[in-house]
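Here it is, the structure in full.
Only a single protein chain was left out; the remaining protein chains are all shown in position.
What follows is chain A.
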Amino acid sequence: MAEPRSPVSVAQNPSGVSLTETPVVEMDPVEYTLRKRLPRKLPKRRNDVYVNMKTDFKAQLSRCQKLLDSSTGPREICIHGLGLAINRAINIALQLQASSQGALQLAANTSTVELVDDLEPEDPDEAGEPLTRTRNNSAIHIKVFYPDPQ
């Protein structure tokens, strides 16, 4: 993505002096550092579990299990996963269901989350402006619950 400035000497110059000029490139030649902004603030109820790739899988799984087994409160949790954590969220939900011998039920919803990256110029002296890049990512929300006895 980054292209360093490179001087280009003009070939035909009768005086023999080489001129340097920045090449005409489509992309900004200034180097940028990419910083990902965190996703928007999440409303977090008691039974919301947000899955990430940093915490150990078993720890997240047992945390979900504990929330489900707690005698107080509604016996349901909502597992959220963004991007790469979608697979992990699904794995957690399916394993919770498997270890409940089919007592648990799953309901999955999907959504799109907008993420913003900040591009900062590498060299503060460079004339580059701070840019922002927007991209979209997929997210999944899985409700894991014991169905009401009929």
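Annotations for the structure displayed:
Basically, a residue touches a chain if its C-beta (ideal position, glycine included) is under 8 Å from a C-beta of that chain, and two chains touch if they have at least 3 such contacts; residues count from 1.
We take it that contacts and distances are computed from a predicted model.
One subunit of the complex is not drawn; among "Copper transport protein", "DNA repair protein XRCC2 homolog isoform X3", "DNA/RNA-binding protein Alba-like domain-containing protein" or "Large ribosomal subunit protein mL50", its UniProt record names it "DNA/RNA-binding protein Alba-like domain-containing protein".
In the full complex, chain A makes contact with the omitted chain through residues 35, 37-38, 41-42, 44, 49-52, 54-60, 63, 83-84, 86-88, 90-91, 93-95, 98-99, 105-112, 118-119, 129-136, 138, 140, 142.
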